[in-house]
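Every protein chain but one is kept in place in this view of the complex.
Right, chain A next:
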Amino acid sequence: MGPSGSGKTTLLNCISTIDTVTTGRIVINKKDITNLKIKALEEFRSKELGFIFQDFNLLDTLTAYENIALALTIQNMAIKEIDKRIQQVAKKLEINEMLNKYPFQLSGGQKQRVASARAIVTEPSLILADEPTGALDSKSSRLLLDSFEKLNREFNSTILMVTHDSFTASYANRILFIKDGRIFNELIRGNDTRKEFFNKIMEVVTLLGGDVDNVL
């Protein structure tokens, strides 16, 4: 979490290898990804990472099924495997009814679930979500976050989510607060209920936003 301009998206871009770091190293799955060759990078990106975006990033010309399939076909996966995996994921995210619909026929929440399905269908070790609830109403947000929890529990997927919404953040197990490009604070949920965790988050957010020295 962090205010605008704190460097959340930059961090995400560095992890996702879209951007390169100037100093330091990024280690994922015991692999240092900062000095990978282009080919290896591309492979890493498509196999180890899944992306979820605020604007869904679905292709409007493709059906939901095809959107999900695309993530697999670019890895040249076996055809039988593709269909099996899609059906599996769709069931988990409860979108199997709408696989043959086009994005414009889906609601925002449904779109984001399709996008999530696309992100996890490759069974990545890390899912990167950039403000996934940013464009959703609160009900859809809750549904999506519920399915994230489910993914985390049942698929053991690690989800790295960027948000500045405290409610969304309260679904996480561990929160890093960033300010001006530095880690400002860290919260670990532990055995707290979501309500307790949410209150703790709010305290930090107040602290983050209320830089009293500067006001005076």
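Criterion: a residue touches a chain if its C-beta (ideal position, glycine included) is under 8 Å from a C-beta of that chain, and two chains touch if they have at least 3 such contacts; residues count from 1.
Convention: contacts and distances are computed from a predicted model.
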Pick, from "Outer membrane protein beta-barrel domain-containing protein", "Transglutaminase superfamily protein", "Putative ABC transport system permease protein" or "Lipoprotein", the protein name that UniProt gives for the chain of this complex that is not shown. "Putative ABC transport system permease protein"
Using the document's definition of touch, tell me which of A:C14, A:A64, A:I82 or A:V114 contacts the absent chain. A:I82
Where the complex has a chain not shown, which of A:L36, A:L62, A:A135 or A:L207 is the residue touching it? A:L62
Under the stated touch rule, tell me which residues of chain A contact the chain that is not displayed. 42, 45-46, 49, 51, 53, 57-62, 66, 69-74, 76, 79, 82, 104, 118
